[in-house]
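Yeah, one chain of the complex is gone here, protein chain that is, but the others are all in their spots.
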Amino acid sequence: MARVGIYGATGYTGFELIKILARHPEVEIAFATARSAAGQLLSDVFPTLIDLPLVGVEEADLSGVDLVFTCLPHGAPELIPLVRQALERGVKVVDLSDTFRLVNAEDYQRRRGREHPAPDLLTAAVYGLPELHRERIRAARLVANTGCYPLTAILPLWPLVRAGLIADQTVIVDSKSGVSGAGRSLSLRTHFGETHETFSAYNVGRAHRHLGEMEQETGLHIIFAPHLLPVFRGILSTIYVTLRPHTSLAEARAAYAVFADEPFIKLLPEGRLPELRHVQQTMYLAIGLQPVEPEMGRYIIVATVDNLLKGASGQAVQNMNLMLGLPETLGLM
Amino acid sequence: MARVGIYGATGYTGFELIKILARHPEVEIAFATARSAAGQLLSDVFPTLIDLPLVGVEEADLSGVDLVFTCLPHGAPELIPLVRQALERGVKVVDLSDTFRLVNAEDYQRRRGREHPAPDLLTAAVYGLPELHRERIRAARLVANTGCYPLTAILPLWPLVRAGLIADQTVIVDSKSGVSGAGRSLSLRTHFGETHETFSAYNVGRAHRHLGEMEQETGLHIIFAPHLLPVFRGILSTIYVTLRPHTSLAEARAAYAVFADEPFIKLLPEGRLPELRHVQQTMYLAIGLQPVEPEMGRYIIVATVDNLLKGASGQAVQNMNLMLGLPETLGLM
Amino acid sequence: MARVGIYGATGYTGFELIKILARHPEVEIAFATARSAAGQLLSDVFPTLIDLPLVGVEEADLSGVDLVFTCLPHGAPELIPLVRQALERGVKVVDLSDTFRLVNAEDYQRRRGREHPAPDLLTAAVYGLPELHRERIRAARLVANTGCYPLTAILPLWPLVRAGLIADQTVIVDSKSGVSGAGRSLSLRTHFGETHETFSAYNVGRAHRHLGEMEQETGLHIIFAPHLLPVFRGILSTIYVTLRPHTSLAEARAAYAVFADEPFIKLLPEGRLPELRHVQQTMYLAIGLQPVEPEMGRYIIVATVDNLLKGASGQAVQNMNLMLGLPETLGLM
Partner (left out) sequence: MARVGIYGATGYTGFELIKILARHPEVEIAFATARSAAGQLLSDVFPTLIDLPLVGVEEADLSGVDLVFTCLPHGAPELIPLVRQALERGVKVVDLSDTFRLVNAEDYQRRRGREHPAPDLLTAAVYGLPELHRERIRAARLVANTGCYPLTAILPLWPLVRAGLIADQTVIVDSKSGVSGAGRSLSLRTHFGETHETFSAYNVGRAHRHLGEMEQETGLHIIFAPHLLPVFRGILSTIYVTLRPHTSLAEARAAYAVFADEPFIKLLPEGRLPELRHVQQTMYLAIGLQPVEPEMGRYIIVATVDNLLKGASGQAVQNMNLMLGLPETLGLM
């Protein structure tokens, strides 16, 4: 039985992680931390029937712990010290923030416009996408869990890149995300009255902070327009791509054979496009491929994922399974 | 052309008020105040095409103003001074908080468990329900706009009380409100992720702060269970009442003849119950009456209202029309 | 490995049943029938990644089948012949309609106003509520799965009845159900535009067809007002009950000790009321108990359940587990 700790249990990713771990057959939760809710039960914070005590960060005991998940808000100052402390104690780390996802400090500086707070950790971290980096994740001590939007661009596009089918390196990704992607922190943007029965675009073009991951893993130039959907969970991305002229649907589909043995990736049959319900409450990323004008190479790809599972906490457990030498899909089917 | 001011334009009731006043033919907006958004336009705060400058409270000029609306958060410390200042300058006031709704300071103290902050104003205020107090509202300088939940209990029950048909003074009111009733302030309770696709009861029994209004205006003893609906606007109350044994449906319906000339009250035909859509975006309160076991006097009443219009800002304009000697329904149809 | 068949796989209860059975460790699906969709895959009918062939009723092979679930629309004429055929072949039956839920044909006739189509089967059937009839279900060949609304009234009220605490035999049950309770058949009532962003009551008073079950199992006289919530899954019932005067909260809570070992019933701690999210996607029925005026015996009970799981298909599997001698909670945690 492996023992794991969770730093930051009161956000949506922390809560989903606990729900998965609570039924994982080979893992027990050593601790779960909270800031203002320390001393309470999980059921004091969420309408859940799981009773798990929440402790302050300083009470989290790393003894005998194999791995910790860091689910802190983006930019939390305690992240770097907590990661260092765990690694020094020989405890592996899966980080769910976007701190360690780019390959090197120069790229981070260029894209984010400021120095990385811990370049040595950035270099040590492995980008936590098993479909692309499985062996490196198995050996990693620090894994940077992927972003949810990037997942819906990288996984559908990478096979086409790998097969050399992309003709125009500029690809348009029009994404629509449920509100849980914006987290549980209070903001007008996630107020029911500002989100329900409406729909909006934000940070369109080249502005979103997770564009870097997408371009790093695919090598493409991406125009990205995220939108906020009035649903809780799920992301659907509609991708406009120009392949080599006269690429047939069969050729394009063949590129995805590289994912044939992937447990969590489903290419839908011809003529089908996935919708959010295909993947909500599951670990699957579903892909549909639609020829538009194949003689010009024009295709539309639709990809969907549950942003809290394969897009965040489920992916984190998949990475944990790899890092702890457990079967990759354990607790996730 | 009357001139009116709005204190507190950035909550939902303030915003609805502005939308009504912007198309009211006999009123112009002299000022609209905001706290943190002072200096911005209304369209910087709401996704609206109305461009109205927001000013700080200290910049609000009462010269030539006929009436002000106070739409401050419950318990805002600036309320009492602002009301006094207006009244002293001869400016009438419609207050949308629950500060001045009970008839006297003793009742306030008994129900709220603390002294009223301005007993003289409480005594001077008129409860702003035109269907019951139209003439007093016409003459009033300070009107306490009714609560939205109370409206859905008082208006359906008062005709039955008046007709002497109520057999059991204890009445059960099971109410369901859209999220806009909880205001625009940030709280987990109004976070999309905590409200969407769920449903909950809160403050059930004798705990809700607006029970006092309901009992004051009806003289009944009320068991009240409010619930939070995952919709934006509208309240539906299901009322369980015991009338005198063998009260026929015709007798019960006849009691509502007292509302025959009311412009905003609709008793639905026999066999019909109102739903939220009957009244959303309108000024109507709709009532349906369902006999259950009339031989035992058991009836169910269903009443619905748009909590932001007849339940708040529209009602405030109805009161304003009365106070300024304008046609009561002007700008509201 | 037990083998089970499903008649009627394309409604919401059939689909949920398949999702549960697909991951049940001791059961395999022998067949799943559909009417118009016979010959297609489940994934042609639902946005699901489960590929299960759908067959016509006449192709459903009962050889080697241990149990069948009948998930046909209420009143489907093929139900009785299918049940007879299965029982004659020694195949056990869990029926998810309301055909076999009342104890005898006289009661059925009295409440429904027409003769029961198969009185012998009605007499043979056991009401499928394990918390009340576990031993009889284990021995049954035909189980009538409970209704979803009734569950939220019977389970919270039965312990109080059993403890002799009920003073007034007339109890008010104000229920709110997600739209999935109305099934997947096409009707204006379940059209998105008629249900979304609204809320309505229907069949209030003594009119709902499942009132009979509630009264049969509790022995109470129930005033029932169902409402349609703009959510997909979940029922919340607010129950107004008068216990013996001066019943303390401790006494009332003690009545629920009878459920202490029940795997799927949770009495929340004092001061807590359940909401839909407590139970959505789970098998739990959660109960909260709120004293209102205990000196008068007035209490409010709030009970919630996922109408598709403990309220329908999950309950059906719980019954199946009992009937097949499997651990009761297998495949359901």
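By written order: A, B and C. Residues from 1 in each chain.
Keep in mind that, in the parts below, a residue touches a chain if its C-beta (ideal position, glycine included) is under 8 Å from a C-beta of that chain, and two chains touch if they have at least 3 such contacts.
This is a predicted model, so every value here is computed, not measured.
> Determine which one of A:169, A:198, A:248 or A:329 touches the chain that has been left out.
The one listed residue touching the chain not shown is A:198.
> Which of B:16, B:174, B:194 or B:275 touches the chain that is not shown?
Once the missing chain is taken into account, the touching residue is B:275.
> In the full complex, which of A:87, A:105, A:132 or A:172 touches the chain missing from this view?
A:172
> Spell out, residue by residue, where the missing chain touches subunit B.
23, 46-49, 197, 266, 274-275, 277-279, 281-282, 284, 286, 333
> Go through subunit A and note every residue touching the omitted chain.
On the subunit A side, contact with the omitted chain comes from 172, 174, 176, 197-202, 204-206, 223, 225, 227, 229-232, 234, 236, 238, 240, 273, 275-277, 280, 290-293, 298, 300, 302.
> Touching the hidden chain in the full complex, which residues of subunit C are there? Just list them.
Touching the chain left out of view, subunit C contributes residues 12, 47, 179-180, 184, 186-188, 190-193, 195-198, 200, 230-232.
Note that in this section only the chains that are shown with their structure count from here on.
> Specify the chain most distant from subunit B by Cα centroid.
It is A whose centre lies farthest from that of subunit B.
> Once you find the CA centre of subunit A and the CA centre of subunit C, what distance in Å lies between them?
Chain centroid spacing, subunit A to subunit C, equals 37 Å.
> Can you work out the whole-Å distance between the CA centroids of subunit A and subunit B?
Computed value for the inter-centroid distance: 45 Å.
> Between subunit B and subunit C, tell me the centre distance in angstrom, where each centre is the average of that chain's C-alpha atoms.
About 39 Å, centre to centre.
> Which subunit B residues touch at least two other chains?
197-198, 200, 230-232
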